[in-house]
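Only one protein chain is missing from this complex, and each of the others stays in its spot.
Take a look at chain A:
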Amino acid sequence: MTNSEKNRLKDKAFQVFGVFCTLIGLVVLAIFLIDIVIEGIGRIDWDFLTSLPSRRAASAGILTAWAGTLWILVLSAVIAFPLGIAAGVYLEEYAKKTKLSNFLEINIANLAGVPSIIYGLLGLELFVRMMNLGGVLLAGALTLSLLILPIVIVTTRESIKAVPRTIRDGSFALGASKWQTVWHQVLPASFGGILTGVILALSRAVGEAAPLIVIGALAYVPFVPKSPMDEFTVLPIQIFNWTSRPQAAFLTNAAAAIIILLLITFLLNGIAVYLRHRQQKKIKW
């Protein structure tokens, strides 16, 4: 066997290995999705989406759960979006490479790996008890904002980093200040990436049950929250609650609720992809 044949064989082997690795993830996802869809799709109808919780699996619905999930989603976005972007811009554009900024960077990266229940405990003490908010939507949204903040900061920085140096130089050469450069050139150019990061972070927050249970989110809420100071439940808690019930019909309900939760996540991801795509088309350097 010649050297080039050997190399070609190695190349082939690596390709097969790569396909295999990709398939593992896809197959697991496919099994999960097919199983859930078979179990739950028949249960989804208008009543399921608009009914209150009930002890009878057949008449139980997820109205308060998905309404709570949307509230949490919007509030967390409103809170985490400006904070995360501002922090990212500061770290990337303004902060000097000192020991302090190094320290901050390492800690932000570490925060992204902290288990979500720890954020729940932090939120319980800080927002529920010290700020005396109680187990309300606002406390839940603040807690989840903390949870996703590191992800937002990191993706903001990555997107800003991707803006070519020449754009900034051009802007400065025309006499623009640092602030003008960031606001009119850097941020719009990196906006697609930032938004993708924010939305992906939000779709992580949407799936969280543990930190919200810790801060006092409920399982049985017979009313749709009307303000950020109302008590609430969310889809993952409802799902968690239903899967632990003895009657098999509740498991079907849980599967149906999982489909709705997945749809919300896919919708968010779809928006992210669309916005990035639109942004990329507009940017012409």
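The rule is short, and it goes like this: contacts are C-beta pairs under 8 Å (C-beta built on N, C-alpha and C of every residue); 3 or more make two chains touch, one makes a residue touch a chain; residues count from 1.
Here is the rule we use: contacts and distances are computed from a predicted model.
Among the names given as "Phosphate-binding protein", "Biotin carboxyl carrier protein of acetyl-CoA carboxylase", "Acyl-CoA dehydrogenase family protein" or "Ferredoxin", UniProt records the absent chain under the name "Phosphate-binding protein".
Contact with the chain not shown here comes from a single listed residue; of A:I117, A:L200, A:L218 or A:I259, that residue is A:L218. Here the missing chain is touched by one residue of A:L63, A:L91 or A:I160, and it is A:L63. Among A:K161, A:H184 or A:H277, only A:H184 touches the chain that is left out of the view.
By the touch criterion stated above, the residues of chain A touching the omitted chain are 50, 52-55, 63-64, 66-67, 70-71, 73-74, 77-78, 81, 134-135, 167, 183-185, 187-189, 191, 213-214, 216-224, 226, 231, 237, 241, 243-248, 251, 271, 275, 282-285.
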